[in-house]
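Every protein chain but one is kept in place in this view of the complex.
To keep things simple, chains are lettered A, B and C as they appear, and every chain counts its residues starting from 1.
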Amino acid sequence: MGAISGQQYIDRINQLNPEIWADGKRISGLLSEHPLFKGLILSKAALYDLQHNPKIKDELTFPSPISGDAVGLSFLAPKTKEDLLKRRKMIEHWATHTHGIMGRSPDYLNTVLMSFASSADYLKGKEKSFPENLIRLYETAREKDLTFTHTFITPQVNRSQLHLENGESPIAARVIAENEQGIVIKGARLLATQGGLTDEVLVFSIGKFIFNEEEAFAFSIPSNTKGLKFICRDSFIGGESDFDHPLSSSYEEMDSIVVFDNVLVPWERVFFYNNGDVAEEFLEKCSFHAFAKHQVLIRQIVKTEFILGLTELLIKTINVREYQHIQEKMSEIIIGLETLRALLEKSENHASLDEWGNMRPDVLPLKVAGNLFSKIYPRFIEIMQLIGASGMITLPTEQSFHSPIRKDLDQYLQSATKPAYDRVKIFRLAWDLSMSAFGTRQTQYERYFFGDPIRLSSDLYLSYPVNEYVSKVNHFLKL
Amino acid sequence: MGAISGQQYIDRINQLNPEIWADGKRISGLLSEHPLFKGLILSKAALYDLQHNPKIKDELTFPSPISGDAVGLSFLAPKTKEDLLKRRKMIEHWATHTHGIMGRSPDYLNTVLMSFASSADYLKGKEKSFPENLIRLYETAREKDLTFTHTFITPQVNRSQLHLENGESPIAARVIAENEQGIVIKGARLLATQGGLTDEVLVFSIGKFIFNEEEAFAFSIPSNTKGLKFICRDSFIGGESDFDHPLSSSYEEMDSIVVFDNVLVPWERVFFYNNGDVAEEFLEKCSFHAFAKHQVLIRQIVKTEFILGLTELLIKTINVREYQHIQEKMSEIIIGLETLRALLEKSENHASLDEWGNMRPDVLPLKVAGNLFSKIYPRFIEIMQLIGASGMITLPTEQSFHSPIRKDLDQYLQSATKPAYDRVKIFRLAWDLSMSAFGTRQTQYERYFFGDPIRLSSDLYLSYPVNEYVSKVNHFLKL
Amino acid sequence: MGAISGQQYIDRINQLNPEIWADGKRISGLLSEHPLFKGLILSKAALYDLQHNPKIKDELTFPSPISGDAVGLSFLAPKTKEDLLKRRKMIEHWATHTHGIMGRSPDYLNTVLMSFASSADYLKGKEKSFPENLIRLYETAREKDLTFTHTFITPQVNRSQLHLENGESPIAARVIAENEQGIVIKGARLLATQGGLTDEVLVFSIGKFIFNEEEAFAFSIPSNTKGLKFICRDSFIGGESDFDHPLSSSYEEMDSIVVFDNVLVPWERVFFYNNGDVAEEFLEKCSFHAFAKHQVLIRQIVKTEFILGLTELLIKTINVREYQHIQEKMSEIIIGLETLRALLEKSENHASLDEWGNMRPDVLPLKVAGNLFSKIYPRFIEIMQLIGASGMITLPTEQSFHSPIRKDLDQYLQSATKPAYDRVKIFRLAWDLSMSAFGTRQTQYERYFFGDPIRLSSDLYLSYPVNEYVSKVNHFLKL
Partner (left out) sequence: MGAISGQQYIDRINQLNPEIWADGKRISGLLSEHPLFKGLILSKAALYDLQHNPKIKDELTFPSPISGDAVGLSFLAPKTKEDLLKRRKMIEHWATHTHGIMGRSPDYLNTVLMSFASSADYLKGKEKSFPENLIRLYETAREKDLTFTHTFITPQVNRSQLHLENGESPIAARVIAENEQGIVIKGARLLATQGGLTDEVLVFSIGKFIFNEEEAFAFSIPSNTKGLKFICRDSFIGGESDFDHPLSSSYEEMDSIVVFDNVLVPWERVFFYNNGDVAEEFLEKCSFHAFAKHQVLIRQIVKTEFILGLTELLIKTINVREYQHIQEKMSEIIIGLETLRALLEKSENHASLDEWGNMRPDVLPLKVAGNLFSKIYPRFIEIMQLIGASGMITLPTEQSFHSPIRKDLDQYLQSATKPAYDRVKIFRLAWDLSMSAFGTRQTQYERYFFGDPIRLSSDLYLSYPVNEYVSKVNHFLKL
């Protein structure tokens, strides 16, 4: 089978019929035709079609070691630097097609799964751990081009440092029973982006948040598993017009809470369970951070390029390139972009084989980039607002241009260099990226992509080899 | 007649039938029942009703010097510091009722009109100027409690310093003819908030932007004047539910472009025309800056209180009060709030009689506050996002709580201190203020309230008496 | 006796002969002629002489309630708002004379002593407390115009939250014995500015830092008390030329470590001892924070005026007023200055009588100002560096102007508006305030005046009445 087309993806999703709730109603009918999901599904379908575009097919697929079929290159566990650069190219293609806007594009999740599976040997011989299940799932996913979402985080009930959940009924999902068929999960997980819109849900526990062994597990199950519910947040689609809502009409990915209502996870789907040590250590040792951060950084670079281009387009439209404060703001974006690129390149140049033979990019520059982006992305958005100024607000809709007042709009909304229609189109895009509910969710999403920025800062410092620099100072001071 | 009630306001607006275009359609039917406007109109009606609330009626009205009727206190031209403090109290009442969210509340526009009219003597004897018309309009407005919008700014075609409009057909509204009945205006003006939803439109030219004498005029005309069109931007109402959209459902004020399609402004409505010198100097000399900035600062203080309360509510809900970085962020809001209050008080303490006998607040502390708020408001909003974190995103709708999944929500979205329903309600309010299209428009609006912040900074410096401090340094240096 | 003259001050200090160590040597000879101290002592003497300047004598003194002699107004415990405004005026005189540069000017310390003494009733009936000693000291100080330093802080050995000192030999000064004559103190205190250069040292314990009851005490002793040693830090005097070092030549106050080498504090000098509760509570309840912060804020305003004047002088000298980024930076200083003034005025307007009948300024605006200044002062200094640019560096000395190369300097260092000599003089002043060792110590001093800024932020938030704002939001949300 191998790499699927957009239509194959749509057909498979439409047959799934998972339990999704939105605005108080259970979703029914074809997902690809539902107003809440069709924009995203079409955008993802276009991504899958890229795999069959003769011009770039070879850059997006590789021959399956099992079947020889062309399978998605995001599944490739790189063994050489060339492999890594192939991965970069492939990720750039996916990201460019969506301008870096789609966070949970298939290549991201395939990368996550690959990173876990290519480190599966870690699980060998560990208690309550089943590496073979993880490898089998990965191979199945690769051969069938399965789509995934993941959920790592438990509900945000109480963020105090001293809090311990101790209610009788679980809030955070946990193993409440095990039997011959598998383990039984009850409780919830937070923020599965595209939850319910993928073949499978990958569920992993992240060690540091675990206080109960029962919350320490990893598995993958189909989205339509019995007892599995996806509860959507409010939609951020502004409308169907791609003039009015150029981004939200196509890229609203939806986030949902995942409820496990006594969900049976069959044994062959379990990677490990009830093992806090493994949950904590696996995430540290496996290549997840290296490969996931590599994919994310490439996407963020493409997104930054998009922001740079769009901001420059605003500048040209209203002719403000001459102002020094505009120049300084633009230089901030350029510095950000070039910095991200340099960090990416360094992570690739310094890639090295891990203990399981995979060519991991150096994770340090990627961590630095992750820290940085959580701060500079919101600033880029602010810069866009500051350059667009009041022009970001008084924007009529597409329908206005198809009405008797068109000639008024043409006359009064023209800009220095653009007709009114184009000017409004450009500013609406800037608005949708920086000021719509869709856009602000993007900001929050990038800010928290890898967790609380405050904690990321601490982690960076506490894991950094500062002592070698201390030694030099001590040497200078003869201490 | 005097101060009107909410119902009187609604009735009058409903009879107006101005030419408003939204989303390509001419608005028809009762404005107060139109989905785009009813929330705002009801909110404004509630404000007018305050004037008849026996508990505070005396703080919101004063006896008309003409009729003796109770008229709106926002029309009062203060002659003493007591008058000024009465005005503060009155503005606080209006602002508190809307949490500082409504920018163009009636007291703001009444204040603007009062500030112009109480400086009308300036226009005496000036060419093409008619102070008596301004005074008459003011008195009519006061006695009938007319509602206004205003428009000061010309379209943003080209923001280069060197740009001069030289097309044949006007873009910026200008006088294209004068005849026995009055002057004829053609062209457009930008950003009339609540445009079309008020009895009258106050049109003033602001001197510095004028390159043509024909663009230098001031008048007021009814919203339903022939040839006058209001073209709405896209609406930022998220929906009717005040659980889901607690702010936009009630406070979306709409902004519109005002088109003058050969509009005849009768002579008795003209305050001045074709006089660039007057346009420039009147704004400098009249009490507009002092009184308008006084009203705005009071509203912004109330809004900051609302932000402080709401942010603290987020903190309590998820129990993060113990974190030092949270404490530091909250101290930023507190410092902002206390600073604004101190500046307000100083402007009142240092009020003085102007040449026309009006007790003007000192404008310097108000300018400082205006500069400051354009920078700290966006930071407050950012702080709210940083404290709410990912919890700002995954928010189900009200309907979800009235559906079979309610018990899941109750269990999985509960917070440290609140049931799920309350927690979601609180976070939706924070989202609506900081991340919805309505909220981001608020941010942009506060940022640009008195114009480009960069220019405000320059103005503050260039008008500040720095030389007295230079002298002291010269003295110290014996120069 | 009453308010002393500069000469009286000098004579008294010269007779004192305290044990001061600087650069490894015990200081001997007349302090007023010692290169390390003479600049400061002359500057202080000039301040004392102000009290006899007929033009302002009445604004600097008041008749002693005991002797009727004119005594320093900084000793006045204000009973009315008029008293408070008199204090403001007096502080302005002192601060203006030294441009706000001298942090431990006599009015500061007199204010501190007055604030303790006017709250002495608090100590009545408390264990191991002797309010009568405090009042007696205050009266003596007032009648004799004694000069003071104070020391509140214990040595910075270990700043971890969990640290407890447990060595055998005390580091932080503590009571190691008591006998018929008094209590015996051994250990050290940190950072007595002007330590050894004043009649007395006021020693207070600040509650929150106390882990041992033996560290909880308060007293005042003469600087030449047996066993009392002052160990100076390195001097920041750049040289004697007031062209080259206009500030450090006159205002270097020196900071010293105070060592108590079994110092006997006579009973009549002890205010309280071995009482942690009193140490903690007295500081909270007494008027120290209100009056000290009032004095400090007035000084900081004068200093900000000096910075504003000097920065403008740089701008005029090199003719950069036209640049928007320069204008924006200057507006930052102006906003800071006006904000501080407004906060000061608010604290005075809202002054109220405390339980002991003293008219205390409202402490909240003063706390806000203190928080703010610790952040904006370093920014002001940075602005000065950014405006002065490379011109801050290449500055020849005064001697260069009295040498054969004078004509080269005159030609090549002239500025747009100033001869070379004046230009260098102006830039050297800017350098001495912002870049010399003296200047950077000033920055650090203002940054930490009232303690760690991070802790100040937390304190502000944790003591602020946020709940009333939460209530309004709850009301709006019907929670």
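Some points to look at:
The rule we apply is simple: a residue touches a chain if its C-beta (ideal position, glycine included) is under 8 Å from a C-beta of that chain, and two chains touch if they have at least 3 such contacts.
Remember, it's a predicted structure, so these values are computed and weren't measured experimentally.
Interface note for the absent chain: among C:L191, C:I335, C:V363 or C:I376, the touching residue is C:L191. Shown as candidates are A:M1, A:I66, A:A177 or A:I335; the residue that touches the absent chain is A:I335.
The residue from C:K57, C:K124 or C:H402 that touches the chain not shown here is C:H402. Considering the whole complex, the residue from C:L16, C:I135, C:V184 or C:A437 that touches the absent chain is C:A437. Residue A:F306 is the one among A:Y9, A:F306 or A:W431 that touches the chain missing from this view. By the touch criterion stated above, the residues of chain B touching the omitted chain are 323-325, 328.
Chain A meets the missing chain through residues 96, 99, 246, 305-306, 308-310, 312-313, 316, 324, 327-328, 330-332, 334-335, 338-339, 341-343, 345-346, 349, 364-365, 368, 371-372, 422, 425-426, 429, 454, 456-458, 460-462, 464, 466-474, 476-477, 479. The chain not displayed touches chain C at residues 21-26, 153, 155-161, 163, 169, 171, 187-188, 190-191, 229, 231-234, 238, 244, 255-257, 259, 261, 318-320, 322, 325, 378, 382, 385-386, 389-405, 408-409, 411-416, 434-437, 439-441, 443-445, 447-448, 452, 454.
Everything that follows uses one rule, which is that only the chains that are shown with their structure count from here on.
Chain pair with the most C-beta contact pairs: A-B.
A straight line joining the Cα centres of chain B and chain C is 44 Å long.
Taking the mean of the C-alpha atoms as each chain's centre, chain A and chain C sit 54 Å apart.
Separation between the centroids of chain A and chain B, computed from CA atoms only, is 40 Å. Looking at chain A, one finds that residues 325 touch two or more other chains.
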